[in-house]
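As you look at this complex, bear in mind that one protein chain is not there, while each of the others sits in place.
Letters A and B mark the chains in the order given here, with residues in each chain numbered from 1 onward.
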Amino acid sequence: MTETETHLQAHFADLAKQTHAARFGMWTFLGSEVLFFGSLFALYASYRAEYGDAFSRAVRHTDLLLGSANTAILITASFLVALAVGELRAGSDRRAAALLLAGAALGVAFMALKGIEYAHHFRDGIYPGVHYRYAALPEEGAKIFFTLYYLMTGLHALHVVGGIVLLLALAWMARRGRFTARWHTPAELGGLYWHLVDVVWIFLWPAFYLLH
Amino acid sequence: MSTVEVVVPLSRPAGDSYLEVPRGFRSWLVTTDHKRIGVIFLFATSAALVLGGVFALLLRAELLTPGRTIVGPLAYNRFFTLHGVIMVWLFMIPSIPSAFGNFLLPIMLGAKDVAFPRLNRASVYVYAAGAVIVLSGLVLGGADTGWTFYPPYSGRTPTSVAPIALGVFVLGISTIMTAINFIVTTHTLRAEGMGWMRMPLFVWTIYATSIIQLLATPVLGMALLLVALDHAFRLGVFDPTVGGDPILYQHLFWFYSHPAVYIMILPAMGVVSEVVCTFARKNPFSYTAIVVATLGIAFVGFLTWGHHMFVAGMSELDVGIFGALSMFVAIFSAIKVFTWVGTLYRGSISLDAPLLYLYEFLFLFGVGGMSGVALASPSLDVHWHDTYFVVAHFHFVMVGGTITAWLAALHYWFPKMFGRHYPQRVAALGTLLVFMGFLGTFVPQFLLGNAGMPRRYYDYPPEYQALHVLSTMGSWALGGGLLLTAVYLVAALRGGRRAGTNPWGSRSFEWDTPSPPPQHNFTEQPVIARGPYDYAREEG
Partner (left out) sequence: MLALRQAPEGIARAEAADSTSALAGLGEVGDALNQALRRILFLPEQASTFAARVDQLHYFELGLMSGIAAVLGCAGIWFAFRYRRRAEGERTPRVVAPLWLELGIAGGLLGLFLFWWLIGYRQYLHAKVAPAGALEVYVTGKQWMWEFAYPRGRNSQGVLFVPAGRPVKLLVTSRDVIHSFYVPAFRIKQDAVPGRYTTIWFQARTAGAYRVFCTELCGVGHSRMWGKVVALAPGDFERWLAGWNPDAADLRRLGIDLDGVLPGDVPADEEEADLAREGQRVAAVRGCLRCHTVDGTPYIGPTWRGLYGSVETMTTGERVFVDEAYITESMMDPLARIVAGYPADMPSYQGLISAPETAAIIEYMKTLWGPVPPDSVAPPPPGGVPR
């Protein structure tokens, strides 16, 4: 069976159109994700405008080192995934699988660092919402800041977990030779998703670690 | 120019349609056929309409007398909340796009299916999951916050907010899946010869609706997620006792919910365009105007949400801006109404049931839309906000508009989807009952609102009672009309006279396939060589 016959679906005229449609679909999905996170960023912006000082003070109480390390981890992971897609295009499936696995591993590292950060915060009594009891920063603006912190980084972390699972699945598919040099659409789409997760973090990082 | 305009097989013998192929009940559960998926959504949303309607009848019955009539205030508050939630998210939003959009979009474009049939199938499962979660919330007693879930009350009420909010969140995911599918299908699966300006107007509205759904629904998802988290874990993002701002929730909620009303009306407008052209046998008075108005509504509709918050505590500047923008968005609907009436001019009009529903739509949506323009005048809104005037307004546009158009769609495409006719005279009676029942229910509500009767009120001073009684009696007539419609349509599914390919003599592309269509819509790739509204006299 030609690869066209394996992958082409009945309602598309040819594989090129089908691949184009798949990419288009992925981009529209990413658009919806931008709005999803965007509403939280809008909330953050509104509250920042209201509680400027408290937010600035609160930013100093997040772990800049861990946060920045996570930024480096995600950027590297994105880079590796991009490389992996390139390798698939060149036909090097095993190298691609290894790179995808490495990306997933970095994702796990990200989650580990996040876990450590959260543990530190809990130890200090920084909990979300009405459960907050951090004596060093009692003002309401700080409570809102940390509630948003947990919400936004937590939601992002859930997306990272999804991304890890996705990368593992793609690595498995690459290892099993499911892709070809001409057709590796799932990997392209998965890569796009992973890049989005990275981009969201690029905005979370200044919001919660840098802007003070 | 070729005389063979759309290359399709002629009418096939029974036994080969999408309804029969593939065979077996199990094949329906795992189908990726857009037509079957459309039919599944049609039945699911109709069931939701019945459930939401039952709650409406119950709450209207409670309002027959001041004070307790059949239930107490907590139960009443749950009734209108569940009525709103079920009607908006389980019925209205998917009613036309997921049912008729799914069935017709590929056929109208000359395609064999939507771009992502497996995603389409997944959207059915996700809808079912969302419905189950919402219904579980209902079983647990249901929320009493209104469908708007305003905090702080939504965080403090003892009723089951989280399953309802999360159920709607899941339903939103189904909506986004459908939207992605429709957008990509419209862009990539148009048949050869189908330029953008040759697409049926219904496709334009489904396309614009899908863009709104894609961009607005995630914001709703976030708003409801926050409500559920607040209720379950006291996250308090909008809780003033921890520094939160309840008005920010309203901004987030209405940023979605105003475009949502356009999600609900645009597909209905698409149906209206199709029906008026077919039953007046006429080209649209201005195809371009309708396209521009459709896109205008979709875009400007995102800029008007603050008109739900004129008395909420927004700044005066915001009130001014949102009011003015609301006037802008109204112009597009007005253009459409004018264009539809103009389409009837010098047409060849046949008063079949779909056209009767069209006239009802023009009248009821016209009144509803105009009451919306009035509400956008800020000083008037100060008096009317959260009174029955607003309830009347949105029921005029949503029931008088969308549901009337949904009924028109049902009666228009029934022969195509099921290969059968329904009895015309009984259908005409149905349209009359629905129309009179609707007016009886909702005209008194404009007057109740003028008189100051607040909405979501279980009890009221006795001088409002006469109008409430009128409204409740109207609701029985409306319910009766809908019940009658359901009965003869369901009966026609099996017992109706068999329909030919094109019983209405329409020039739109879906009428070139058999009734009902075969599984893959076409045997060869169609080539489009004319527009869908080509009714003109031969020249010369």
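Things worth noting here:
By our rule, a residue touches a chain if its C-beta (ideal position, glycine included) is under 8 Å from a C-beta of that chain, and two chains touch if they have at least 3 such contacts.
Keep in mind it's a predicted model, so treat the numbers as computed, not measured.
Considering the entire complex, the omitted chain makes contact with B. Only one of B:L19, B:M87, B:A280 or B:I528 touches the chain withheld from this view, namely B:A280.
Residue-wise, the contact with the chain that is not shown comes from B:L362, picked out of B:L362, B:A408 or B:A499. Considering the full assembly, B:I335 is the residue among B:I335, B:A486 or B:A529 that touches the omitted chain. Checked against the hidden chain, the listed residues B:L447, B:M473 or B:A486 yield one contact partner: B:L447.
Chain B residues in contact with the hidden partner, per the touch definition given at the top, are 65-69, 73-74, 77, 144-146, 150-153, 156-158, 240-241, 244-247, 280-283, 285-287, 289, 310-313, 316, 319-320, 323-324, 326-328, 330-331, 334-335, 337-339, 341-342, 344-351, 359, 362-363, 366-367, 370, 373-374, 376-383, 385-387, 447-448, 450-452, 454-464, 466-467, 505, 535-538.
Note that in this section only the chains that are shown with their structure count from here on.
Put simply, the C-alpha centre of chain A and that of chain B have 35 angstrom between them.
Residues 9-13, 17, 20-22, 24-25, 28-29, 31-33, 35-36, 38-40, 42-43, 46-47, 50-51, 128-132, 139-141, 143-144, 147-148, 151 of chain A touch chain B in their complex. Residues 106, 111-117, 119, 176, 179-181, 183-184, 187-189, 214-219, 221-223, 226, 229-230, 233-237, 239, 241-245, 248, 251-252, 255, 520, 525 of chain B are the ones that touch chain A when the two sit in their complex.
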